[in-house]
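See below for the structure under consideration.
Heads up, one of the protein chains got dropped from this complex, but the rest are sitting where they should.
Up next is chain A:
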Amino acid sequence: MMRLRRSHLICCAASKEKMAAHLSYGRVNLNILREAARKELREFLDKCAGSKAIVWDEYLTGPFGLIAQYSLLKEHEVEKMFTLKNGRLPPADVKNIIFFVRPRLELMDIIADNITSEDRHHSSRDFHILFVPRRSMLCEQRLKEQGVLASFINIDEYILDLIPYDGDLLSMEYESAFRECYLENDQTSLYHTAKGLMTLQALYGTIPQIYGKGECARLVANMMLRMKREFAGSQNQILPVFDTLLLLDRNVDLLTPLATQLTYEGLIDEIYGISNGYVKLPPEKFAQKKQGEGSKDLPTEPKKLQLNSAEELYAEIRDKNFNAVGAALSKKAKIISAAFEERHNAKTVGEIKQFVSQLPHMQAARSSLANHTSIAELIKDITSFLALKSLKTTISINIHYYVVNHLSSHVSASEAFFDNLTVEQEFMTGVDTDKVNTYIEDCIAQKDPLIKILRLVCMQSVCNNGLKHKVMDYYKREILQTYGYEHILTLNNLEKAGLLKPQTGSRNNYPTIRKTLKLWMEDANEQNPNDISYVYSGYSPLSIRLTQILARPGWRSIEEVLKMLPGPHFEERQQLPSGLHKKRQQGENRTTLVFFLGGVTYAEIAALRFLSQVEDSGMEYVIATTKLINGTTWIKSLMDRPESPTQ
C-alpha cells in the first residue's frame, strides 16, 4: 500500500508527462522500458524527414497510447493523423505518409487501395510502412502482388513486445496469442515473448532463475537460453533487478478465466470491458455534472475513463472484492469531506495558503471519488452483491434445495448474475458436474448470449475433466439448434483447445487438484482477506496458487499435482558474471516476474498484488502477459465468426 501512495504523491508533483509517472514507483521502474520504446519511435520518425501524416491501424492507437502522447509525435513533425480505411487518403499537405499497421493481410489490401487511388492525384508524397510489432513476409508479398510494394520508401518494424501497462504490469497486447498457440499451433507469439524477455533483461539485468510449467513455457525458456548463447560475446553488466522468472501456460489453468471475476477491477472488465487501460461506461450516471449547462442534452456517447494506479483511489480499491468497495468509498468520502472542512479552521494567512495549495489535489480526489461511486453504483445494479453473500450460506446449508427452487424468473440482470454465479460455484466445488445442468439448459432456451453458454459449458467440462458423451451431445445439439449450425466450427475449436472435451477413460482428477491446492476456501474473507481466494469469493485461482507455492514451500511439495496438469515443469539457471551476485539486505524482498502465456485476468493480478503485500511473504511480483483477458474476450478469440447475427 505504501508503494501506491508514494506513486500518487509524485504523480501530483510536476512530472513531464503525467501519464507515465505511475510506472516509475513500483518495485521495478518500468518507465525505463517505456523510455526505450519512445526513443525508438522518435528514431523512426526522424528517419522520414519532413512533415508527416500517420495513417493508423485503429487497433494500434490503444497500445501506442500507453507509450506516447500526440505531443511526442508533433515534436517530430507529425501534422495529421488518420484512421486506416479504404479509398482515397484524406488531403494533407505533407511530405510523408506513414502507415502504422499490424502485419495483417486484410490491412495490406486497404493500404494497397489507398495507394492506388492516391498515385493519380499526388505523386509527390512519400510512403512508409511501420509494422508493429514485426514485419511479415506474407504482408510484403501481398503488397507486391497488389503492385504497390515499390511505392514504399521505407518498410520498417517497431518492436513493441512488452508494453508497460502499469507500475507492476506489462502486456504485449497480443490478442490472438492463445488462439495461435493452442489452436493453430503457430508459435510466433512465443518468439515475440522470448524477444521481449531478452529486451527486458537487457534493461534490467539477466534473470538468474527461470521456472516454468507448460509446453509453451518450455519453448520460451529454450528460445531465451538459445538467444543468450548467441549473444555470448557481450556480457550483460547490469545488476539483476528480477530474482526469478516464472513462465506459466494459460492451458495449465483453463478454469480461472472462465470464472466471473469478483474484484472491483475484474467486474468492471467483465461488465464493460477494459481495453488498453480505458473503459467505456454508460453515460447516464455521469450526466448530472455541471450546473448551469442545464440538462437539455443528455450525452449519448459513452463516458471513457482511464484506469490505472496513477489515480490514488483506484489503486486503493481496484483489487478489493466488490463487497468491500462500498465501505472503502464511504471511508474515503469522510476523509475528503473532513479535508474540505479544514477551510473553516484555516485562520492565519499561512494556513489559508496551505489549504489553497492542497486544493487541486483535493479536487482531483473528489472527482475521482465521484467517478468511482458512479461506477460502483452501475456495477451494483447488475450484481446486487448483497444477495451474493447470502448465497454462500445457502450453498452450505442445502445446495440442492436451492437449485431446485431457484430456477427463478430471470427478470432482472442482478438475478441472472446471481444465478450464473451460483452455477459457477457449484461447478468449482464439484457439484453435479457430470449431469446436464438445468440452468444452462434454461439459458439456452431463453437465448442468452452464446458466449455466456460456452463459458459455463466449458467450465463444467474443465471441472469434470471432460463431459460424458451423452451430456456433451445434448449441449452441442441444443447450442446448434438455438444459435445456428455454423457454430460447429466454434465447438470444434473449443475441443481442440481442450476447453471442451469428451470424458476419456482416465478418472476425473479435478477434485484431487482442488483439494491439494486448496482451490476452494469455504469462508473467504472479502473485507479483510487472508487468502487469495477472496478475488473469486471462494475460488483461489490455480495459476496463482502455483505461483504462491513455488515461492514457499516450493514445487517439490506438489509434484503429484503438477504431473496431472498439462505440460512439463522445469527449472533453469542463467549464469551471472561474477560481481553481479546480489548481496541481499536482511528482510529485503525478492522479486519474481510472472509471465502468463496466453493471457491473464485482472482478478489473478489482484491475487498476485495481494501476495506482494502480505507482510511475511518476502516476495514481490511483477506481472507480464500476452494479453489481459476475461472469459468473454477469451472465448471470443477462439470462435469462428464471433459476430454471428444470431447472438
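Here is the rule we use: a residue touches a chain if its C-beta (ideal position, glycine included) is under 8 Å from a C-beta of that chain, and two chains touch if they have at least 3 such contacts; residues count from 1.
Following the convention adopted for this analysis, contacts and distances are computed from a predicted model.
Participant: Choose one: "Spermatogenesis-defective protein 39 homolog", "Proteasome subunit beta", "Trafficking protein particle complex subunit" or "ADP-glucose pyrophosphorylase family protein". The correct choice is the protein name in UniProt for the chain not shown.
Facilitator: "Spermatogenesis-defective protein 39 homolog"
Participant: Determine which one of A:Lys95, A:Lys228, A:Lys468 or A:Lys518 touches the chain that has been left out.
Facilitator: Touches the omitted chain: A:Lys95.
Participant: Which of these, A:Asp126, A:Asp243 or A:Asp434, touches the one chain of the complex that we don't see?
Facilitator: Of the listed residues, the one touching the omitted chain is A:Asp126.
Participant: Thinking of the whole complex, not just what is shown, which of A:Arg27, A:Arg366 or A:Lys468 touches the missing chain?
Facilitator: Candidates A:Arg27, A:Arg366 or A:Lys468; residue touching the omitted chain: A:Arg366.
Participant: Check the options A:Asn29, A:Thr116, A:Thr199 or A:Gln306 and report the residue that touches the missing chain.
Facilitator: A:Gln306
Participant: Going by the contact rule already stated, which one of A:Ile210, A:Met223 or A:Ile379 would touch the omitted chain in the full complex?
Facilitator: With A:Ile210, A:Met223 or A:Ile379 as choices, the missing chain is touched by A:Met223.
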